[in-house]
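All protein chains of the complex are present and in place, except for one that has been dropped.
Take a look at chain A:
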Amino acid sequence: MRTIILATAIRLLIPVFQIFSVYILFRGHNHPGGGFIGGLIGSIGFIFYVMTYGTKHTLKNYFRVHLKNDKVADLHSRARHRFHIARVNSRYRQRVEDEWKWEHRIMRIRPVYIIATGLFLAATSGLIGLFSGNPYMTAIWTGLEIPIVGKPGTTLLFDAGVYLLVFGIVLKITFVMAEE
């Protein structure tokens, strides 16, 4: 199903969907919205992307992180070496000089990892209440008032976990279905 209109539009629409889904996530505490619907909206863009470009292309473009690793270790300071590597990696898609020095590694972001992160966030948000002497899942609020985000607290952490969980599961289902 590859039409040029959809193929062009979806590349521009993915960030729109993402931003809107995060807005829905933040809105969720007092208005309709929240983690579940946010995760669904966030994954819509990727569903269309898979439909037009296929699973392989999607995985390559969005779910792979290219890391560069300096083969020649800095013998003076390990911390400086790490910092150096981090600085090089943070320059997105830029050519670095001395290409031969760098070892390329590809890290795959599997949907399973996103699911696990979501579960972890959601479960851990409850622990904060537990370790402050209240029952599990007691909401702890920071008391700040930030525009768009609202009042952050442990419930927001929980909702973010749900967001990632739903996002990851929909992606996994999409990839499996697209392959068949």
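Here is the rule we use: a contact is a pair of C-beta atoms (placed from the backbone, for glycine too) under 8 Å apart; a residue touches a chain by one contact, two chains touch by 3 or more; residues count from 1.
We take it that contacts and distances are computed from a predicted model.
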Open item on the list: Not counting the visible chains, the remaining one has a UniProt entry; which protein name from "Spore germination protein", "Na+/H+ antiporter subunit D", "Branched-chain amino acid ABC transporter permease" or "Molybdate transport system ATP-binding protein" does it give?
Closed with: "Na+/H+ antiporter subunit D"
Task: Among A:19, A:65 or A:130, the residue in touch with the chain that has been omitted - done: A:130
Task: Contacting the left-out chain in the complete assembly, out of A:50, A:115 or A:171 - done: A:115
Open item on the list: List every residue of chain A that touches the chain not included in the displayed model.
Closed with: 110, 112-113, 115-116, 119-120, 123, 127, 129-139
